[in-house]
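Of the protein chains in this complex, all but one are displayed in their positions.
Right, chain A next:
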Amino acid sequence: MKLPYRMLLDFVETKLDASQTGDLLTMAGFELEELETVEGEPVLNVKVMSNRGDGLSAFGLAREVLAKEPHATPTILYERASARFAEAGAPPEGGEGLVTIETPDCCRYACLLFAGVANGDAPDWIKKRLRQAGMRPISLLVDLSNYVMLELGQPMHAFDLAKLEGGRIVVRGARKGEKLTTLDGVERELAPGQMMICDARRLVAAAGIMGGLDTEVSARTSQVLLESAHFDAGSVRRTRKQLGLSTEASYRFERSVDPEGVVAALNRFAQLLSESGSPASSSGLVDVYPGRHDPLSIELSLSQANRLLGMDIEPAQAKSYLENLGFQVSGDGEPLIETPPSWRPDVVRECDVIEELGRVHGYEKIPECLPHGATLQGGVFGLEARVDQVRDCIVRLGFSQLMSHSLRDLHPLDSGGTRVGPRHPSSPEMAYLRNSLLPCLADAAVRNEGSDLHLFEVGRVIAGGGDGPVEHRNVALLSVGALCPPNRQHEVAPQADFFSLKGALLEVAMTIGAALKLESPSTTDPRLHPTRQAMLSCCGKPIGVLGQIHPAIAETISLPESTVMAELDIDALCNAASDSATYRPISRNPAVRRDIAILIAKALPYEKVEKSIVAACGELLERHWLFDVYDGKGIPAGMHSLGLALQLRKFGGNLTDEEANQVREKAVAALAALGATPR
């Protein structure tokens, strides 16, 4: 809210300048966002919290200054406002039956009728202050009602009484099909229940938001019905959102307006109108107030307040703080009994009053302590600790971690199934929740020029399910190009492929002690190369996929065909983790190596070769590895040559050449049984 500083000074006398006052308001909870100079005078731009509608006026902020600043004093205008401008006595009551309220969303509706109005220009000083507050001067009646709103926080609306059919007001919910053309000239179709002001025949204003065009005051207006009412915050908010029409009035009603200040605003308007030299005479006040609330009574234990605030506030201090804010206070502190003022609907229980005490006393007086009490075990445990371990391991393996948007557009690498997205997406580019991390990694690979990249992400994906959306936490990896950074010319780095990524995944699984299995999938994943993909499983349950990108997709998204990717459910992997390792003593005797070269059918899975070697060699086999695969010149079609290394070692004695050869022979015999021929 923009408020000319001089309007605040109308209500409070202080030695503080505009900037110091702004700082004080900030510490009271009304943040000074900007201090501008408009037409040569300071203007405060104050951010008012959504539960503090009482701060949306000069009077309201003056109250805060008076509460926080002991040297500030109230002005005569402040005293008059506190007395609700009733010094002239109440205007004559009149107009029995003129106002009918048919909705619970309007708890009070008051209006003042004027005759003989000359709706010319407002006085220059008022127009200037309105301009400083960012409002456009329009006419005397409109400007005065806006000015009173800035002073007191009560929105008002002036109707041309001559244009109000039947000269009466009905407050009710809109009916199906009703329309209203608002002051901005827009015809608006209304939804049932939106609170409206009507005359005898038609709608004349959207309650608390904007008046209607038909009953607008003009230069020819002489009879006026000036509305000052209290509308329910939630109702105004709903209608404002539905109509997409936000105004100074709706802004205030949504943040609550003092129901007891309704008539005060009418009084103030009448005074300003008469001071402006207008010949108008007020002909009667109507005040219908069906929704009057009994004031609350809140008990506060000052010792409890001091304990929670970590400060020491004396009973007399506490009493004075609250009274300055308009609370009625009785009792001595154990308990203090207080009644919050009508403009503070946000104060409903003890904790709210404690906040008032702390705020006014000053949060800067709170000391820093560390909590004492039960010692609790802090940390990251269980599944979350495993996930951290996996993430660290993948980084160690040379992958760079990414974090991508969850909301995105469709992508060829999306997983299958129904999709989930926000009910009202803000743009087509973010209409869906990702159901796979692979599109994110692919986008990042493209963004980073698509070569020599090793990327991963741990993130949540959301897919549609029979019983609604299902969320998973996944880890995905993408690897393409040189496995180590190129260094000098003529140096050839090994390239990423299915097996380099498989090796990385197995390393991750080993780090957390999870048994990760790879097997040929029963149904292929259409995102991957049909004959270069594997299903990943843990404890017999499929948890993900690994493979080379499908060449058609690679072409569509401009990534190399050699790109390999994997994605798996990281929670499922981590739930299969295990810490159990049993110590085995190590042999102090030397190892012996024996190699085997065989010719064997390509169709025979290597897994079988491996199993038969392990079974044949027995416990002397310490380690074995495949050091060569060859299917070039001299090898019959459908066959390949495998070079296998056996590392043999005995516990408690040296292995003789003869013993080693015997083991090798057993392995060769076992492989022959699989159809292999030695080379």
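Going forward, a residue touches a chain if its C-beta (ideal position, glycine included) is under 8 Å from a C-beta of that chain, and two chains touch if they have at least 3 such contacts; residues count from 1.
One rule holds in what follows: contacts and distances are computed from a predicted model.
You can't see one chain of this complex, but its UniProt record names it "Phenylalanine--tRNA ligase alpha subunit", from the set "Deoxyribose-phosphate aldolase", "Integral membrane protein", "Phenylalanine--tRNA ligase alpha subunit" or "Xylose transport system permease protein XylH". Checked against the full complex, the candidates A:52, A:84 or A:268 give a single residue touching the omitted chain, namely A:52. Checked against the full complex, the candidates A:102, A:299 or A:384 give a single residue touching the omitted chain, namely A:384. Per the touch definition above, the residue from A:108, A:230, A:344 or A:359 contacting the chain not shown is A:359. Only one of A:84, A:454, A:502 or A:529 touches the chain withheld from this view, namely A:454.
Listed for chain A, the residues touching the missing chain in the whole complex are 26-29, 31, 49-52, 233-234, 237-238, 254-255, 307-311, 349-352, 354-355, 358-359, 363-364, 366-371, 373-381, 384, 388, 391, 394-407, 420-426, 430, 433, 440, 443-444, 447-448, 453-456, 460, 462, 468-469, 471, 483-485, 487-488.
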